[in-house]
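All protein chains of the complex are present and in place, except for one that has been dropped.
When the chains are written out, they are named A, B and C in that same order, and each has its own residue count from 1.
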Amino acid sequence: MNKPYVRPLSKTSWFLTQPRYKRYMLREVTCLFIFAYTFLLIWGLKRLSEGPDAFQGFLNALHSPWSVLFNLAVLIAAVYHSTTWFNVTPQAMPIQRGEEFVPGNIIIGAHYAVWAVVSLIILIIGIRGM
Amino acid sequence: MEIIKTDIAIVGAGGAGLRAAIALAEADPKLRIALISKVYPMRSHTCAAEGGAAGVIKSDDSMALHFGDTVGGGDWLSDQDAVEYFIHEAPKELTQLEHWGCPWSREPDGSVAVRPFGGMKIKRTWFAADKSGFHILHTLFQTSLKYPSIQRFDEYYATDLLVEDGHCQGLTALEIRSGQMKQFQARAVIIAGGGGGRMFPFTTNGAVKTGDGMALAYRAGVPLKDMEFVQYHPTGLPNNGILLTEGCRGEGGVLFNKDGRRYLQDYGMGPETPIGQPVLKTMELGPRDRVSQAFWHEQKKGNTVSTPWGDCVLLDMRHLGEKKIDERLPLVRDLCISYLGKDPVKEPIPIRPVVHYMMGGIHTNIKAATPLPGLFAAGECACVSINGANRLGSNSLTELLVFGKRAALSAIEHVQSGLSASKDAALTGQAQASETRIGTLMKKSAGTETIAGLRKEMMETMETNVGIYRTGSELATACDKISELRQRYAHIALHDKTHVYNTDLMQALELGSMLDCAEAVTVGARDRKESRGAHQRLDFTERDDVNLLKHTLAYYHPTEPPRLDYLDVVITQSQPGVRDYSGAKK
Amino acid sequence: MAKSNKPIFWGLFAAGGTVTAFVTPALALVTLIAAMRYSPDMFTYDAIHVFAAHWLGKLVIFGIILLSLWHAAHRTRVTVHDFGVRADSLVAIVVYALAGIGTLLTLVYLLRI
Partner (left out) sequence: MSERQIQLEVLRYNPETDSEPRYQTYSVPCMNEWVVLDALNYVKDNLDPTLSYRWSCHMAVCGSCGMMINGEPKLACKAFIHEYTDQVRVEPMANFPIERDLVTSVEDFIAKLACVKPYLIPKSDQPVSAGAFQQSPAELKKFKQYTLCINCMLCYAACPQYGLVPEFLGPAAISMAHRYNQDSRDGGRDQRQEVIASDEGVWECSFVGACSEVCPKHVDPAGALQQVKVASTLDWYKEHLMPWMKK
């Protein structure tokens, strides 16, 4: 007599059903950009190891509208990844001082501060001659 | 009908039922235990208890003080031998719970913290913030998962006891999921079905508290004891009856009337204590019956504040400060904000008395045994009685543990006494009668009465006539009305004819239980011509120790009002005296 | 039930997630500027070579690339699953192989600098 009804859940489009799932999927797909971008870095490394001319060739190759688009996409994805990542660190790694837990905002804030410093260093090393 | 054979069946998986089940499993791993509950155990209403559980652990406290507070709080209607047993077991049980993981609030040195409650001479209430019952229930439920011998029957509604050869040998229950009746054959049965506050419209009690456990025993011939004693809790949210724990006042909250006067000083609970310095057993820390009664007088005098939800007084906790409120009373704050839109950190909260607890219940002795051999009872559905005419706040949660365990031990004793089980056929015959009863009820469709309609009339009757103060004529009206409703119950119509999760049927059965219990309340109250504890009569304003230092026993009759009988109270050390809640005298 | 071996990959994923969160946006900004050729002499082979030639620089580059790869690889595995592809073992082999090859190449190139 019991006949529990199981509602179907689409394995391929479930994430369209709720805004929070869409945000989640957006966060997850950032990895594809990071994946591709890392291979770009490896390629750059290869060219760097082959000498100044090769490296110049790499820079020249970078200079294209598609490349601009790609790098822009990576930038956006990476920033989205960073913010979503930092915003959840207090959940994954809470810190208890005495009785109280360190408020999440402070942990997140600290990450953003370090992020700013690290970014500055990278920009300085990367863009010498400014 | 499927027959389930077990050694001991427990009806109810709230605090009392779970404690009993664990005690059984620990005592003898070979015992087969059937834990039957109409809701999943963690949905039981023990989860709603906020304030805490009383037990002597601190060095400034003593058994004698707990004894005195309990017996005095109960207006000397408590059986003192039972109270003695209770207070001695209390600390052990609460410590046991700690060993099972209950997250009791702590002192800075790591010991268990206690807070003051109304009617206590000394701080004695163990608490887990303001979710004590919740943590107790979940600790017990989770601990019970350790024992494979506890077989749970969740969402099974017990309908009738099987009584053969003079002893209780099981019960029938409806599996709510399938709508099938099941026969449980057991060598002993423990009822732990909780209270029945839902017979009143304005109550802190959840939907499950419909007095089923009491009615189950009552219909099988076991008397209900002291049913006329119904506790009003002084501080409920006015719009829906949600409880604000006594811990609010324990931590220092105060009560004002519309003129800003701490009116409790006018009702023998003064002198006024400075705000923020609560004095035990004084003013806001008076017992529940007195504080609720004071409200009634204030209302009559026109001193209450009128709100869209009726007359209220104000509970002021602002001086406690946000930090303390968040640490000690986080649930209270959340409830006030969510359900009333008022933040106790910022403004006083309007409150009024609300039906909360039934002191009465299934008549048991100090061993949790009912007069029917093989049947035991514990928890709010039982009346031992330690609570007398007015339960001391925070004694109930402890009672669940102490007498839950006691019922288990007594049941084992009974099982070991070697009474032989009756023939299957006899029991099955009874079980079939029960099945027929339910089947007939379910088929009723021609009836003129509705479940919701009868329930509403019952609630209105109880509210108007069986409140904080009662009179002979009101009670007589109530008796007539309830017995009329019981007659009309025979003509209800059920609309749901299907079997799976038929909540229409559930509600019909619950209404039946409530009507039976309500009649025991009204008839008991009508015939108790005195004022004691929670039973206050305007036509008999004094306590009558000469004639009525007695328990009321109500015996069921299927069509007539119950027959009443009386039983002497057991007095061991404390003769009835004056209940003193004025801080001036020590 | 047995304990899972996912921690190997998850450890790398989590460490990588943190590293990429800190460095990738800035790196991408650098390459974006390069792609737009904001100023031709902003990226000098010398400056970058000096950094990459130092053992500490090598270590940093290796760390960043390794962790980024494994972070991305693991998350890709999960994401492919989220998109409804139910061939987890195959997907795992592919993505981890990619990350493995990337790691190896990085090692080789770095040693050549």
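In the analysis below, a contact is a pair of C-beta atoms (placed from the backbone, for glycine too) under 8 Å apart; a residue touches a chain by one contact, two chains touch by 3 or more.
As the structure is a prediction and not an experimental result, all values here were calculated from the model.
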Answer for the absent chain's shown contacts is A, B, C
Touch with the missing chain holds, among B:S149, B:Q180 or B:N240, for B:N240
Contact with the hidden chain, among B:D28, B:E98, B:E164 or B:D580, goes to B:E98
Even though one chain is not shown, chain B touches it at residues 39-40, 42-45, 47-48, 57, 92, 95-96, 98-101, 103-112, 131, 134-135, 138, 142-143, 145-146, 154, 177, 206-208, 239-240, 242-243, 308, 331, 335, 338-339, 341, 450-452, 494-496, 498-504, 507
Absent-chain interface residues of chain C come out as 1-8, 10-11, 14, 78, 82
Across the whole complex, the chain not displayed is touched by chain A residues 1-7, 9, 11, 14-15, 17-18, 20-21, 24, 28, 88, 90-94, 96, 98-101
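The rule we apply is simple: only the chains that are shown with their structure count from here on.
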Rounded to the nearest Å, the gap separating the Cα centres of chain B and chain C is 63
Chain A to chain B, mean C-alpha position gap in Å, rounds to 57
Separation of the C-alpha centres, chain A versus chain C, in whole Å, is 11
Shared-interface residues of chain C (touching two or more other chains) are none
Residues in chain A with touches to at least two other chains are numbered none
Listed in rising order, chain A residues that touch chain C in their complex are 10-13, 15, 25, 28-29, 31-32, 34-35, 37-42, 44-46, 48-49, 52, 55-56, 59, 62-64, 67-68, 70-72, 74-75, 78-79, 81-82, 85-86, 111, 114-115, 118-120, 122-123, 125-130
Given the complex, residues on chain C that touch chain A span 17-18, 20-37, 39, 41-49, 51-52, 61, 65, 68-69, 71-73, 75-76, 78-79, 82-84, 86, 98, 102, 105-106, 109-110, 112-113
Within their complex, chain B touches chain A through residues 177-179, 499-500
